[in-house]
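Note that this complex is displayed minus one protein chain, with the remaining chains in position.
Going in written order, the chains are labelled A, B and C, and every chain counts its residues from 1.
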């Protein structure tokens, strides 16, 4: 999800977590260079983890946790992989103790014996991860460690049990109650802005000038969630254009030569980009909370705002379309089907007014069908649709020729979608979506559908 | 642990958590007054908790968590007690699912089946508490909820299983990695200073003038831990006098007419008071981390500081002494034993120089014995001793006539103790204490002991 | 203007300016102990001032300015007086140069020759004061120096020329453009709150509990102006009660047992106290700007506020009344006149309902006359009236038995006044007041007047 195309500073890698770690390393070395840990790094690491876990008191926990992190960071990719495997095989629950707890429970089911099963079945990794967090910068180090782990997951599926532990812990630590929302603007520090630039995953930020155009003008907003233990590290952010109407295409939003309006004259907030920042926090969901919080903040600041819509990509459309049998395209001859498919594969079609019109005739109804009827386990195929509809938004409009970037043509034949958030309907829509698999959509969306 | 003797503002109750809650209440009412929750508060609360737990998505989590807290806060003591009992009986693990998980594990022990046992044995209270934290101010509300729970624990010991869940969660959330140390001084906000005054548990702060004398002068320091989600709420704090020698009595430290010195001329930091602030965080230990962090900060700021000692109370001494058989007092006649005991029960003895001397002859050796040889499970009887020695401090000196307040005479016959923290020895002392039950003490401590 | 009756911390003198100076002193000593300045302090001071003024570059300005301040602060009262006299006699303009400039101007009046007169007629004190401000803490030191000067002014009227220079400088430095408004509440630092307590000049703050009651509740506000160079030192502050009606007496405002309302339900902001804080800034006016800024802030925060009134003392009324010839009291016999006057001198009259009524009959018309017709150079006699009417307020109401404190009875027979600020009328009222000497008053004010 992390874009790396930023010209200005592209070669400089993300500093802050690394910086934290190198500072740690430095301090760590002076703290704990005991003879005990003079072996090779892998052995040391295991020894350190064992010691950290077996520590009776807290006396040396901070220093030891720091040292584990330092040594871990010094490892190469392969060594890290081995370390995760060792965590998997060695730091599960103690089965003897668990079996004893099960026996006691089967003998006498009580709060206490139940509780013992829970305690004894907890993998020792949980406690290890909690103790690693004693180190200064520990939270950042653990997030970075999980990002490493995720890379090994594909080739070593058994590590998913370790990932499970990280995820369990992070769900608790990155609870909404601990997140802080901050507005990102031209007064934000360069350190944070750099992250925003790197992490924008939807419409890449070309340079600082482009960035400035998105956060400084009165009719633009950007908000991010932060966690107090991860200073300067946004977790997720959303970019918003304040306009006088629902925007149907992305180019005018990002144009440098666009007209500016005074925020107080805006009626509509267009959420045109939302990006996760931390690969290590994959699966911990912030987006829904962020959108709702931003809605609240915007309503408070600008009471004249009436409409809250997104301008969203449709990442799954072309994949679905390409897999669709020709006879379902709504095209009468096989020849035309082939022309359509080959035409679509050449992005130049959108430069030719005639082709554009032909395409629209065919694609519009298919897009409506894609959103309204194509489901998997009852939910829409499209991941972005699932996200917004699951949050309680409704499907407002499918926009033709809305994003003509190469990537968008390839993903979605250039269509984009407005989802609408109506504060008073959010709960109801969400309920319908969750319990009855209903997609709430404006009438116009289905109107293009041929009778089925 | 919370003193309430502060003159200036004693009638005003602690505002901040209450304030948060009343604001919540107000906002909550407008959010979720659905017909569904129109029953009596107790029923509503259970219904709300059920709904909160069964929520598929996150759409209404924040509002619902808020509502649970609001309704909970509106309950009376007895109703709260019933609510906790209901949590105990209804929100444990689902035993059917657990039994199935156990069966599957016994059939085939694997990471996955192990993990399922852990998941299915987790009481549903865990998830409930995590979801309650979605509400703004949720963390404060949960800490306050546990303080309520602790009050019911004595009369309802079965609630300890619920307390267990709170404690498990708080151990993770109030991990050292999330705590922030702040210096408390005359630039600190009145809101925080008021808490410091209320929570001082060792040497009560009489008024703002007394408070100022402890935090403003150059030769005084005060540090506290804060958690980012509990603004204005110190978790624990320590008060320090910077001096040119190890202080042997408390009165000169607190005297308003004492001489001031420049902090840069100090050689010794005397930790003379450490107080926990949050009853709802009982059992979550911060003290050891705080002392070590403060040591680091002081060494960084004032490189000339060489000695780090405490001036600590001895809360268990008189209790032990009162239970000691007469023949172990080291007094030759029964009559004298009685005189000694009756003399001790009248605090006036310390006004009479002759009596003082007699007392000292008898008590000093007993105090040395109390610290050096009286143990329970291998550790010292005295809780303050266990705390500091367990942190890696050594026993430096037992001070005669060190605190002549009524309370101190009753608890400890007026003795106080200096524990010494020597940065380079902390690990070693801690190790000796934990693994070999050794108390590291200065020679002089044992010298007064009669041969045994 | 500075009250010193605060119980809690009354013996501790105002620290911050002194602290700044003592820190300065310490650093200063190490900087500039040249042999040149080894004489007695008075001589040194003059020598240092001469050197500071004759400095060609800026190289040693900071250190030298610091040293001047340090030595100045070490002087006793009498020596300070002599120093001011020396400033007066020695640091005026250079008359030879001025005479030459005048001659050149008379020879040829031009921008340049005019400018030279201005430059050569500037007392060298101006430059001296500007250079003293180079020192860290210099602004605070100069404000404190002027406070000293004002004490010598009465016995040495010739020093008014020196005071003139301070005032000229401070008018420029404490320009509205440099002032920062801050809300004072329970999150404000103890250091600032202590100042607020000390400086409250209208209704003394008894203790921290009283203070808290004025700044923490939702229906109370307090705002102060600060200058960036005087950290922690409010310049002026105003206390406000948010109510549902215009308050006619002070006791209910300050009562500890009053009912609280939600700020958002308030319709009226009552400015019940405004106090200057810095004796050294006497004559530099901030009040008018503060009131207007606070009006703006309140309107922004609480759009439902409609009325902005003061509840103000009448410091000049009794003085005027005591000087009024008997025949103008509106009392028919000489005997009754005497009874009235002697009754008034005994504050007990306000405990006796009958006397209260008699008094009201007599005093109300006199109070109306005092405000509406008694003038000096066309402006009202009462200084508080001059302040608010000059700011563009109107006279709303004279309140009988509004403040029964001893002081108020003595100053104003217990009456207080509401002045009203109507934002859209402020300019017009101000204009009428300034250009036509008109006092804008509500009809009811004059109604009690007997026909004249």
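We adopt the following convention: contacts are C-beta pairs under 8 Å (C-beta built on N, C-alpha and C of every residue); 3 or more make two chains touch, one makes a residue touch a chain.
No experiment lies behind these values; they were computed from the predicted model shown.
For the chain that does not appear, the touching partners among the shown chains are A, C.
Which of A:45, A:193 or A:269 touches the hidden chain is settled by the complete complex: it is A:193. Only one of the listed residues, C:53, C:75, C:100 or C:134, touches the absent chain: C:134. When the full complex is taken into account, the listed residue touching the unshown chain is C:102, out of C:102, C:153, C:204 or C:339.
Note on the undisplayed chain: of the listed residues C:169, C:238 or C:362, the one touching it is C:169. Listed residues C:41, C:81 or C:123: the one in touch with the omitted chain is C:123. Residue-level contact of chain A with the missing chain is found at 8-9, 11-12, 15, 186-191, 193-194, 207-209, 212, 216, 232.
In the full complex, the hidden chain is touched by chain C at residues 56-62, 88, 92-93, 95, 98, 102, 106, 109, 111-112, 114-115, 117-118, 121-123, 130, 133-136, 138-139, 158, 161, 164, 169, 171-173, 175-178, 180, 228-229, 285, 288-289, 292, 390-392, 426-427, 430-431, 433-435.
Definition applied: only the chains that are shown with their structure count from here on.
Legend note: the chain whose CA centroid lies nearest the centroid of all displayed protein CA atoms is B. Residues touching across the chain A and chain B pair largely coincide in numbering: over half of the numbers involved belong to both copies.
Ranked by C-beta contact pairs, the top pair of chains is A-B.
Put simply, the C-alpha centre of chain A and that of chain C have 58 angstrom between them. Chain centres here are Cα means. That of chain B falls 48 Å from that of chain C.
One simple way to say how far apart two chains are is to compare their mean CA positions; for chain A and chain B this gives 39 Å.
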